[in-house]
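With one protein chain held back, the other chains of the complex are shown just where they sit.
Up next, chain A:
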Amino acid sequence: MATRGFIGKRPADEIGNRLPPGQYLTEDFPVLSAGPTPHVPLEKWSFTIKDGVRPVATWNWDEFAKLPHVKLTRDIHCVTKWSKFNTAWSGVMIDDILAEAGIAAPSAFTLAHGSDGYTTNVPTADLIDGKAMVATAYEGKPITADHGGPARLLVPHLYFWKSAKWVTGLQFTQRDEAGFWELRGYHMYGDPWREQRFTGD
């Protein structure tokens, strides 16, 4: 049913067709997170792959910097309704991280961890085959702390809360374990094109 008197400012088709339902385009880069911004010194940063509780591989910042870096330019969509087009990241693909660790993904589910205690769950299939990376640069510069630097997960085809800021590791899990926002009413998968914002969407 139409809202009385609402006309709206619909974007041009070339923009509208790239916007998932309920999203609007921003040129800005808003910051969303549940707490203060942690500042992680590079010499204290590390990234760890775990199979359940067992660590499989760990890199410090210098070691991680030597892994193959690639560029990924994608549209991103935040559950708070803003979308941003053509965001240009570079970092290490999850495929390459697993290859460097010498393992194939050991289970179908993954929990990403951030240095602030944040967690978010992503199916392993959504992290591999060229879909996701650990990003260390945005628009050619180190990612600033407020946007998740020094490193953040980038899973651009899911709502952006899945792209954990200040990422410190990926943990493969036997079942789909809800993360921070998923425990608080947000969707377990979070596909913007199916508008999976909240539990049950």
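The working rule: a contact is a pair of C-beta atoms (placed from the backbone, for glycine too) under 8 Å apart; a residue touches a chain by one contact, two chains touch by 3 or more; residues count from 1.
The rule we apply is simple: contacts and distances are computed from a predicted model.
The UniProt record for the undisplayed chain lists the protein name "Ferredoxin-NADP reductase", from the options "Cation:proton antiporter", "Amino acid/amide ABC transporter ATP-binding protein 1 (HAAT family)", "Glucose/mannose transport system permease protein" or "Ferredoxin-NADP reductase".
Contact with the chain not shown here comes from a single listed residue; of A:4, A:44 or A:141, that residue is A:4. If you put the hidden chain back, the residue from A:55, A:68, A:117 or A:130 that touches it is A:117.
Along chain A, the points of touch with the absent chain fall at residues 1-10, 21-28, 30-38, 78, 80-82, 116-118, 146, 178, 180-185, 197-201.
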